[in-house]
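Notes follow once the structure below has been shown.
For chain A:
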Amino acid sequence: MWSPVWLIVLPLLMAFISVVIKKQQYLLLNLSILLNLAVLYLAPQGMVIIGGFRPPFGISLNFDRYAFISLLLIQVLMLFATFIAGPLAKKYGTVLLVLLAGINGMLLTNDLFNLFVMIEVVSIASFIISTSNGKFTHTFHYLILASVGGVFFLLGAVMVYAYTGTLVVQGLFATLGQLPNAISLIPMMLIILGLAVELKLMPVGSWAKNIYGNSNVLTGPIFAAVLAPAFGFVFGRMMGEVVVLNPITGYTLLFMAIATFVLGELAAYRQKDLLKTLAFSSIAQSGLAIILFTLNLPFAAILLLINNALAKSILFWVATGVSTAYETSSMKGLRGVFYNHRILGITFSIASLSLVGIPLFLGFYAKVTAVMAIFTTGLIWIPVVILATAIIEGAYMMKWLLQLWSPAKEGHLASTEEVPEKREALNMTQIVAVCLVALILFVFGLVPQRVGRVLSVASQAEISQVETVAEGGGQ
Partner candidate 1 sequence: MTNSMSNWIETLEKDLGVEVLDSPAKLQYFIDVEHTNVHQTLAYLRHVGFTQMSLLSCIDWIEQGKFQLICILMNWENGVHMLVRTMLDRENPEFTTITDIYPGAVYYEREIHEFFGVHFRGNPTYQKPLFLERWDDMPPLRKDFDPQAYSDSKFPRREHPHVFKTKVVEVTE
Partner candidate 2 sequence: MTMIFIFLGLSLLLSYVLSRKQPTLGAYFTIIASLAGLISVYLLRNSVGVTESFYYLNFQITTIGWYFAMILLTVYFTSAFFNPFWMDELIYPAAYNSLYLLSLVGTIGLFFAQDLMTLFICWETAVWSSMLIVQQGKSRQAAWVYFVISAIGSMSTLFAVLLTMYLSGTSEITGALTYFTTAPVAGALVFGAFILAGLTKIGIFPFHVWLPLAHGSAPHTFSPVLSGGLVKMGAYIAYLSVAVFPAYQVFGDSLKIQGVPLPIYGLMILGAASIVYGTLRAIQQEDAKRLLAYSSVANGGYILIGILMMDQMAFAGGLMHLLNHAVASAAAFLAIAAVAKRTGTTKMSELGGIIHRMPITYTVYLIAIISMAGIPPMGGFVSKWLIFQGLSEKGLILLATAAAFGSIGSYMYVFRPLSAVFLGQLAPKYEHIKEANPVMVTAMLILTAMSLLLGVLPNLVLKTIAKIQIELGINPIIVNGTATLTENGSVDMLQVFTVFGFGFLLILILFMVLPKSRRVGLMDTYTSAEFIHTPELLHYGHSFYAPFERLYEKWPSVLPLYKRMSMKLSELGEWAESFFFHPDPNRAVLWIVVVAIVVIIGGAQ
Partner candidate 3 sequence: MHEVQKNDRSLWEVVGDYFRANSIWMKWYCTGCGAIEMPPTMTSRFDMEQLGMGPMATPRQADVLLITGYLSTKTLRRVIYSYEQMQDPKYVVGFGSCTLNGGIYYDSYATINQLDKYLPVDLYIAGCMPRPEAIMNSFGELIEMIKKGEAKGWKHYKENHEWYKANQMDSLGEVIIHDEFHE
Partner candidate 4 sequence: MTLMNFIYGFLAVLGAFVFQTSLTGINRKVTARLQKRRGPKWYQQFIDIFKAFSKSSITHGWVYDFGAIMALGGIAATVIFIPVAGMQAFPGLDNIFVISYVLAVGMLGMAMSAAGSGNPWASIGVSRALTNMLAYDIPFMVVVFTLIYQHNTGSVSELASIQQGVGILGWNFFKLPLGGIVSVIALFGMLGKKPFDSFIAPAEIASGPMVEYGGKQLGMMFTLHELMTFIEVSLILNLFFGGGETLLIYMVKYAILYTFTNIVSGVMPRFKIDQAVTFFYKVPLGLAFIQGLLVIYLGWGY
């Protein structure tokens, strides 16, 4: 009865129903997410094979701890995202349901071709969502890149099938590893490049600047807090199960990821626009996650993804809410805006401090775990780069915090006269929802080891030695 299949089927079903009953799409959306949560809680873990065919012909789902954690995160964030987006989510209810189904499928599937299909479903849904701010050119750019990426992925999957005769994700790397280097090289590259578009990896992630940078209260959180971790988890799955890296692909990927991280932070550093800053910050953070996955350190990467998803969702909610209310997202226009929005300000501060990795918040634990894990690989220069870049990240986040809190001009004491007039950025229920997410982040920060213990089970067996070190690091 309680099968993880429901996670895909239910939203799709609801989507079809919602086409019929247009007025109730929002309700259906929330209903399906809640039901999904129930399914998640009740469904037994393990492989599920649908249709009775053996893989590769049937659809098989791999519902393990990894999938569980990622699905849980996605459902929760989706719930909050739709709830806070309110009216917009009502308008796009059907699309969001399709998106949810696609994401769940993506995270669950055990088949490369199915994965491709799900990715396309998710992509199309996200194109539609991204049009909600009316900037069609940006969506068009995104569409082109995502299509290219999709084609690459498909090609890669086809080649894998041609060489190995199987598309089952689990354990694919063992089969691929037996192939000669020159043969496995190209499908691996194609798969990674295919995912790279959605992961916002450096040369192909340029769409994110404008999609994130012009987001509204729906698109920003959906992209930064739902799509980004979802693809992050998919990438993690790929790295863990499928991708075989030889030195050249490995280092190219690592280099691209580091470049994404560093250049993304640098680009964020110079932004004078809040949403653009957050956009580049997202690009950079996904670069960091890719570094960790590439180095085969999934535990740290998962922690990072979770922290990033929670923090970014808060940041985007507050940022889009405030910038919509004040009709600007520039540093000058938003100066001192938190004076009248104390609660939003505090949640924003918690999220940004956590993002930067300041102690007492989850981000710190994530950063420490990441660095400690990288030490085990022996590449000591990577932590140096990461920490040096963290200075830049801290610098721009703090600049924003300072400007958003303080209404005063430079060189003068602040006075209440300069505070911008109070406008409603988010309504009371939305604020409560944002606070709940912030509370989750805060509580996670207070009990990092417990979070880590839960997550460490989620990471794969070969990562268990990393985990002990990371546990030590969290003392």
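A word on the picks: all candidates are chains of the complex that A comes from, given by their letters.
In this section, a residue touches a chain if its C-beta (ideal position, glycine included) is under 8 Å from a C-beta of that chain, and two chains touch if they have at least 3 such contacts; residues count from 1.
Computed from a prediction, not measured in an experiment: that's the story for all the values here.
Colleague: Determine, using the touch definition above, which of 1, 2, 3 or 4 touches chain A in the complex.
Modeller: In this complex, among candidates 1, 2, 3 or 4, chain A touches 2.
Colleague: Flag every residue of chain A that touches candidate 2 in the complex, lowest number first.
Modeller: It comes out as residues 138, 141, 144-145, 148, 152, 181-182, 185-186, 189, 193, 197, 202-210, 246, 248-249, 252, 256, 259, 263-264, 266-270, 280, 283, 339, 353, 358-360, 364, 367-368, 371-372, 375-376, 380, 383-384, 387-388, 390-392, 394-395, 398-399, 402-403, 405-408, 410-416, 449, 469, 472-475.
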